[in-house]
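Omission of a single protein chain aside, the complex is shown with its protein chains in their original locations.
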Amino acid sequence: MEISRETLLDMHRRMVRIRTFEEEAGKLMESGKVPGALHLYVGEEAVAAGVMTHLRDQDQITSTHRGHGHLVAKGGDLKKMYAELYGRVTGYCKGKGGSMHICDLDLGMLGANGIVGAGPVIAIGAAFSNRYRKTDNVTVCFFGDGASNEGTFHEAANMAALYKLPVVFVCENNGFGEFTRQERHQAVHDIADRAAGYGMPGVIVDGMDAIAVHEAAGEAIARARRGLGPTLLECKTYRYFDHVGVRGMGVIYRDDSEVLEWRKRDPIELMESRLAEQGILSADEAAAIRAGFLAEVREAIAFAEASPFPAPEALMEDIYTTAAG
Amino acid sequence: MTTTEAPVARELTYVAAVGEAFGQLMREDPNVFICGEDVSLYGSVFGVTRGLLAEFGPERVVDTPISESGIMGLGLGAAATGLRPIVDIMFMDFMTVCMDEIVNQIAKMKYMFGGKAVLPLTIHTMAGAGSSMAAQHSQSLEAWFCHVPGLKVVMPSGPYEAKGLLVAAVRDDNPVMVINTKTLLGMRAEVPEALYEIPLGKANVVRPGTNFTIVAIGRMVSESLKAAETLAADGLDVEVIDPRTLQPFDTETVVASVRKTHRALIAHEAVRFGGIGAEFAAQIQEEAFDHLDAPVGRVGAPFSPVPFSPVLEKEYMPNADRIVSEVRRILGKQA
Partner (left out) sequence: MGGVVGIVANPASGKDIRRLVAHASVFDNREKRSIVRRAILGANAVGIERFVYLPDSHGIVLSALEDLDADAEFEALDSPETGTALDTMRVAAAMRERDVDVVITLGGDGTNRAFALGWRDAPLVAVSTGTNNVFPKMVEGTIAGAAAGLVATRAVSLQEASRQVKAVHVEIERERDDLALIDAVLLDEPFVGAKAVWDIRRVRTLVLARAEPAAVGMSAIGGLLQPVPESADGGLLVEVGAGGSEVLAPIAPGLYVPVGVREARALGLDERVEIRGPGVIALDGERERRLAPGQSARLTVRRDGPRVIDVALTMRLAACRGLFRMTQGEADGD
């Protein structure tokens, strides 16, 4: 598959933007500046970047509790994202949703979700709608290895294949359902194996390699756009941090050596070394990109911190759609 | 577009009124489609979607697998992306297998997203006992859904209400659950041919009266009317109110009635404990305590699963006789 120089750089930028956003968000959570819990995407950036470089704004995605990376990669506004994490009125959800419900309907991002396995059935609805409205838009459903054990995944996969819906199920298999290792939560090792049971293709790609994800996702998305139905794409990836928050090392549920082993194949470093080999991106240029995103992130954090909290009367607003809107 | 008054009326069964409304709504708005188990080729096990497939085709009248979460999610995803789905859940009991989609997703999406999501979604279902369908095909679970901010809940009491409330539900830009009662499906009444709406959130005074208020929902409306006739012989002039919409509840109409009659009873088929009648009674005493001459009474099913045997089921189901005796008991208690 021909991947242009621009696309390679684009994937790299999206990954760095996610990493920078998430690392700074993690610090804010640790220091108690943002309330609640954050589920961070660090380590899994190649999946979002590899997939999202194929999508248009009108293509929808459904996300997970670990959803920041998806929105950042889809082109989300970091100011509105941080403001939402801070619970401010300028946030994506006016401070009513927070990290687990961050969304941008204009970008087709149908929301992060606090319920594991909620996304697949929503995704088939959006995909149904794409076809009903005679568009060639596709819906990408991100979900984890944990969510693959929810009944919703089974129902959605069956219906998507039955109706040949324009949807791609992207399983971000990071090896853990919360704190439970995959072999302790399912008897299959490859979730892609399950695809055969639904009558759709199931493939595995290296989820640390944005180029591999991009290639496979490109084929799956093109297939969906052509009306040929869904695909299950399992990306083998790894969560550097804990289920919630940062830490991730010195924990009871996995060995540090495993984390270090995966970090050797860091998706951003892997991409940078390839881009350097190809003469596309020098180390200095890569550093400049990081610095640029760090500046964007700091500006977004400053914006969030300067933004007002919602007025108390906002509590009872936005529950129902009224004639007024 | 909206005709609130009926120019010509004919008699239709409840089933025919619902079917007519579906067809007219789909003709009116190309974004309306219906999906559910056996709604297309078979025309629904209750017959409410018969004939729709022939007119609108399988793209708009969609048979689904037996996958309630999938069906509900399909409706949600489609509604969030510009369509106006009608999702049919064959028996209300099956709501239990798609509670996440209804309660955590559909009801809350707008709020969680800071108001941006618009979900014009109708959830259409059948409730109620009386057909020997036993404990998993006979429940009335409306109270659960009235408890969830973000949902609207309507419960038609006859063919006229069935059509008018369904039209209002489908045209509403919010998720609305339409709870039909199975034992009413054969009921006949005058139903206008034109498309008309019964406004959501507005109660109907079915029988005006002066000295007792019965607030009844679903099948209990017709039972209450029968009870009112019996009680008239006792010299009691009963006012029967059908809230039609349970969420939002028309407290104003009900409280105005109680202020006039000074006595009230709530009747529903659902289990009495924790039923919607408890909420209605609480609202009445909060708003009209000084006007009450007696405790607010409640008629509902006993705290039992719905039994199978017709003898037991008859024992289970509230009816006009029970309403009459409860009214008499309340009158005996008054100060």
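Each chain gets a letter, A and B, in the order it is written, and its residues are counted from 1.
By definition in this document, a contact is a pair of C-beta atoms (placed from the backbone, for glycine too) under 8 Å apart; a residue touches a chain by one contact, two chains touch by 3 or more.
None of these values were measured; they are calculated from a predicted model.
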Touched by the hidden chain, restricted to displayed chains: A
Selected from A:54, A:154, A:223 or A:243 as touching the chain missing from the view: A:223
Options A:28, A:89, A:203 or A:319, residue touching the unrepresented chain: A:203
Given A:141, A:212, A:286 or A:300, the one touching the chain that is not displayed: A:212
Residue ranges of subunit A at the interface with the undisplayed chain: 1, 3, 183, 188-190, 192-193, 195-196, 201-206, 209, 211-216, 219-220, 223, 231, 233, 236, 274, 277-278
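Just so it is clear, only the chains that are shown with their structure count from here on.
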Inter-chain centre distance, subunit A versus subunit B - centres from mean C-alpha coordinates, in Å: 40
Complex interface listing, subunit B residues touching subunit A: 33, 59, 64-65, 67, 69-70, 72-83, 85, 100-101, 104-105, 109-119, 149-150, 152, 173-174
Parts of subunit A lying in touch with subunit B, wherever the complex brings them together: 60, 62, 91-97, 101, 103, 105, 110-111, 113-115, 118, 120-130, 132-133, 139, 151-152, 155-156, 158-159, 162, 317-321
